[in-house]
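Let's look at subunit A:
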Amino acid sequence: METRQPTLTLGPVLYLWEGETWRDFYFRIADEAPVSHVYIGETVCSKRLHFFEPYLADVIGRLEGAGKQVVLSTLALVTIDREIRHVRATIDGSAYPVEANDLSALGMLRGRPHVVGPMVNVYNGATARLLAARGADAICLPPELPAASVNRIVADVPGVDFEVFAFGRVPLAISARCAHARSKGNIKDNCRFVCGDDPDGLPVLTLDGQPFLALNGVQTVSHTCQSLLGELHDLAEAGVSRFRLSPQHCDMVAVARIHDDVLADRTDADEGIARLRAVYPAAPLSNGFHEGREGAAWVARARNTAHGVNA
Partner candidate 1 sequence: MMRLPTFFSMLAKHVPLPVIQQAAAAMLTQIVRRHGGLFERLGEHREKRYAFLPSDLPLAFLVEPAIPAVSVSRAQRPPAADAAVEGPLFMLLALMEGRQDADALFFSRDLTVTGDMEAMLALRNALDDSGIDLPGDLGAMAGPLAPFVSRAASGVRSRVLAEGNPSWN
Partner candidate 2 sequence: MELICPAGTPAAFREAVDAGADAVYCGFRDETNARNFPGLNFTRDELTEAIGYARRRGVKTLVALNTFMRAGQEDIWYRAAADAVKAGADALILADFGLMAHVAETWPEQRIHVSVQASASNAEAVNFLVDAFGARRVVLPRTLTIDDIARLARQIRCEIEIFVFGGLCVMAEGRCSLSSYATGRSPNMNGVCSPASHVQYRREGDALVSVLGDYTINRFPAGEAAGYPTLCKGRFHVGDKDGYAFEDPVSLDVMDQIDRLRDAGVSALKIEGRQRGKAYVAEVVATLRRALDASAEERGRILARLRLLSEGNRTTAGAYEKRWR
């Protein structure tokens, strides 16, 4: 079993942020956030690439200068030739490890060290072993996985750094169709980048007005913000190497510090959760997936005792 202290990573920004905002966000992460790895790159929609590409070199330079390991992330849904070419160019030209979020990238990355992203279906040790044999040295497990599966996979496959999705609205689905554009009367091919109006997603409420989901272009994310702050120590003990913080429209440096404090035992989980709620009040916290329940649920943990349920 690894005894190495786990680290924090910053997942790719899932939303369409204005170019300079995107750049400044990463500059601040580079300067201030206690994270070991930073994933950058568009994973949701190939039409958005031009928004941040002018700033990419500067951002990578700043992150590297700050000692962060840069990982280039790739598209989750690859269908047309332009998208294939983009994935190939990212992989071929990269001086950095690449995160595969779809099967095409997995194929192209064979034999090279790479990261398998949370959009690739790794539900068991057999699959993780196979991907490791093809060159994956780190795997971010799907957010849907319950703790029992995470623990089992990590135990089954030594030699791979496993990462879990510890903070952020959960990416739940992706479509060829853009519900975000359609909600504003456009279609995907003529979308006018309306998803840029909603830097934290466009809320989807039930007909009763109950918050449920959020639209992020062709992606649908949860209304709730997954938080495994209370589970960090258990997961670390099980052998998980990294915890992914998925950027939301809030102070992500503060989010990273809270997780760092809890990991280092400077703060207990309950206090950490209270601080997290204050930093990101826009969404209630959830950890239902981890508990093997509905993902939207919040299962409060009483320390070293039976779980209390407060969904």
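How these were chosen: all candidates are chains of the complex that A comes from, given by their letters.
Just so it is clear, contacts are C-beta pairs under 8 Å (C-beta built on N, C-alpha and C of every residue); 3 or more make two chains touch, one makes a residue touch a chain; residues count from 1.
Please read all numbers here as calculations on a predicted model, not as lab measurements.
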In-complex contact of subunit A, chosen from 1 or 2: 2
Within the complex, which stretch of subunit A touches candidate 2? 76-81, 83-84, 87-88, 102-108, 110, 119, 121, 123-131, 134, 142-144, 148-150, 152-153, 156, 170, 172-179, 182-184, 187-189, 202-210, 212-213, 215, 220, 222, 288-289, 292-297
